[in-house]
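The complex appears here without one of its protein chains, the remainder shown in place.
Now for subunit A:
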Amino acid sequence: MAYSDKVIDHYNNPRNVGQLDKASSEVGTGLVGAPECGDVMRLQIRVNPETQVIEEAKFKTFGCGSAIASSSLATEWVKGRTVDEALKIQNTDIVKELSLPPVKIHCSVLAEDAIRAAIGDWKKKNGVAEGAEVAQPTAR
C-alpha cells in the first residue's frame, strides 16, 4: 500500500515540529503511544487564556510516515480553534484528509488521542474540570 501524496507531503515537510515550554500554564502537553507498533507522539498546544484559542501547536513523533503525517495535520487543524472546537476533531476526519488505508487508521486514532491528552493537560493545569465546557469569556 503506497502512501498518499498528502502523507508524503506531511512526512517530507512536517508542519510545526518542535517543543513548547512544558512548565507554562498556557501550554498543554499530550504524550501518547501505540503499543502495537511502538510509536510515540507528543503534541503540545499553547492556549490564549483570554480567548481559549489555541495559538500555537507543536509535535514530535517517533513512528511511521502515517503517524508523523497524522500528528502534523493535527497541529495544523487545532491552530486557530478554541479548545472546545479542537475537541471536535475526529480521527475519521484525519483518515479522510490523508486517505489512510485501514492498517494505518490507528495512527489517526493516536493523533486524536494526542489532541485530547494535550487539552486535558491544559484543563488540569487551569482548573477546568475534565469534560466540562470551557467557560466562554463574557463581555465586560
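We take it that a contact is a pair of C-beta atoms (placed from the backbone, for glycine too) under 8 Å apart; a residue touches a chain by one contact, two chains touch by 3 or more; residues count from 1.
Everything below uses one rule, namely that contacts and distances are computed from a predicted model.
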{"item": "Among \"N-methylglutamate dehydrogenase subunit B\", \"FtsX-like permease family protein\", \"NADH-quinone oxidoreductase subunit\" or \"Fe-S protein assembly co-chaperone HscB\", the UniProt name of the subunit that does not appear here", "value": "\"Fe-S protein assembly co-chaperone HscB\""}
{"item": "Touching residue (missing chain; options A:Val32, A:Ala67, A:Val83 or A:Ala118)", "value": "A:Val32"}
{"item": "Touching residues (missing chain, whole complex) on subunit A", "value": "31-36, 38, 40, 42, 60, 62, 90-92, 102, 105-106, 109, 113, 116-117"}
